[in-house]
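After this line comes subunit A, so read on.
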Amino acid sequence: MRQPGTKVLAGVAVTLALAGTVNAQETDVTIVLASEPVSLDPCMTAANDNGRVALGNIFNGLTARNPETGALEPALASSWTQLDGNKWEFDLRDGVTFHDGSPLDAEAVKYSIERTLNENLTCETRTKFFAGGEYAVEAADADTIVITTDATDPILPLKMANVMIHPTSVPFDELQRTAPGTGPYVLDDWAAGQRVLLTRYDGYWGETPEVATGKFIWRSESSVRAAMVTQGEADLAPSIAVQDVTEEYGVAYPNAESTRLNLDMLTPPLDDRRIREAIALAIDRDAMLGTVMSSGAEKATQLYHPTTIGWSDEVTMWEYDPERARALLDEAKADGVPIDAPIQFIGRIGHFPGAKDFHEVIAIMLSDVGLNVELEWVEAAVKNRLQVKPFEEGRRAQIFVDQHDNTSGDPVFTLPSRYGSEGAQSKVADPELDQLLKEAAGATGEARVDAWKAAAAKIEEILPDTMLFHMVGYAAIGDGIEYTPTMFTNSSVQLADISLK
Partner candidate 1 sequence: MTPEHLRPDSDVVLRVQDLQKHFPLRRAGRHGPGLSIKAVDGVTFDVRRGETIGVVGESGCGKSTLGRAVMRLVEPTGGRIELMGKDITALSRREMRPMRRHVQMVFQDPLSSLNPRMTARQIVEEPLHIFRWGDRASIEKRSAMLFDHVGLPRASLSKHAHEFSGGQRQRIAIARALALNPSVVVCDEAVSALDVSIQAQVLNLLQDLQKELNLAYIFITHDLSVVEYISHRIAVMYLGRIVELADTRALFDQPMHPYTQALMSSAPSRDPRVLGAEREVLAGEVPSPISPPSGCRFRTRCTKAHDRCAVTSPAFRSVGSGHMAACHLNEAGDAPIPDEVV
Partner candidate 2 sequence: MTDKTPDTTASAPASNPRRRYALLTMLAGDRFASAAACFLLLLLFFAIFGPALIGGAEVRMNLGMRNAPPFSGENGLPYLLGADSLGRPILPRLMVAARTTLGISIGVVFLAMCVGSALGIVAGYYGGRLGGAIMRGADLVMSFPSLLLAVIVLYVLEPFVFNVVIVLAITRIPVFIRVARAEVLEVKQRLFVEAARSIGAGDWRILRLHITPVVLPTLFTVASLDLANVMLAESSLSFLGIGVQPPGVTWGLMVADGRNFLTTAWWLSFWPGLAILLTALSANLLSNWMRIAMDPKLRWRLEPEATRSSAILRRLFPARSQAR
């Protein structure tokens, strides 16, 4: 106190010395994300920003998917059975307590599901997974819950993996900053703009994870995130750009994202199938791999991963053939298709790492075969508005890059909204396809697989879009931990999956 100057200097020295070694305790892990979660409310976890921190860490659903196999596994429900076409019964696990000490019971589950489906809350989970359909939930007894749907819903258990369970003390009509869950970690502290701190929950029902506390921080620049891992300031950076990967710290992983060129097949000249085929032939996917795209990405024929049920291996993989593309265009031109009409190629600012180059390359390739493509960039809000119904009247033909992640393992979250005549962003109105989609959504087992395959074949026949890639992500992983990123890493970073060296 007598020498404040010395004290300050000493403090500076200490801070400088500590700067490189933030993780003093070995059981602490720091994870650097691209953006801060906006809400840790249990019904908002379907948004990736929130899910990465909350899913599987703070909250659990009744079911969960195995990150490696994609199979559905018990979580808070120890088992489930389909009572009849419209009715499912879930048996709850015993001995589970919420972070506030209250026990898990059917009332809490009923309350959580109803709150998630509450129309007065704009729950991300409801809008993403429960669009359309009525769900009646009842507690058969303290440990059993029965859900009745208005139409057959064969994948209800899968949907339940996304509904986070919380106690009845959470207000029904009001979104919360966060709530008690059943997960292995409790939200300890959330300093807005700075960090979210999770600490281990001693009453966790599963295996006790190695990591005692997890600190989530965020930096917008990929190069900074990567640098933080190499400098030991962070242990894990789940999503970095390909150019920031170093041999020592970088790991590639399929991130479940798939991309397509979403073509406006309602507006000339894209209303002609030959033009759409020419576009499919004009893209040199092989040249993009290893340059503007990571070489780990895979060329796609469908908008969901091959691990998804009903993925079809009979859909054509379009190969680069500019000559054929030009020929198709000439043919169409001879028939009076206005191939010179300008086509807007609309990119979303900051869509994914490397999106700018990705769009530019495609624009150049399309121009090369003779299409009049104009690249334009818009904000997310604008693109979303343009991509969903009602579509603008009197618009020019539009092309979007659509990136979609279906981690649920079932095409029902992909196809009806994109290709069904009722789909929010669908430009297709084909009664035959509608029928196939409806069948598939209601079917189970082999019938479901076959129905999806038939739908995929029908979609190829119509050729509404050009499929591009199954993308890969990169993670930087520090020396101190062991972690294998999976296709779920983009939507949830589970501290329990991290082991310490």
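For anyone wondering why these and not others, all candidates are chains of the complex that A comes from, given by their letters.
Descriptive notes on the structure:
By definition in this document, contacts are C-beta pairs under 8 Å (C-beta built on N, C-alpha and C of every residue); 3 or more make two chains touch, one makes a residue touch a chain; residues count from 1.
All figures in this text were calculated on a predicted structure; none of them were measured in a lab.
Any copy counted, the candidate of 1 or 2 that touches subunit A in this complex is 2. Residues of subunit A touching candidate 2 in their complex: 221-223, 241, 243-244, 287-288, 291-292, 347, 349-350, 354, 356-357, 359-361, 363-364, 375-377, 379, 382.
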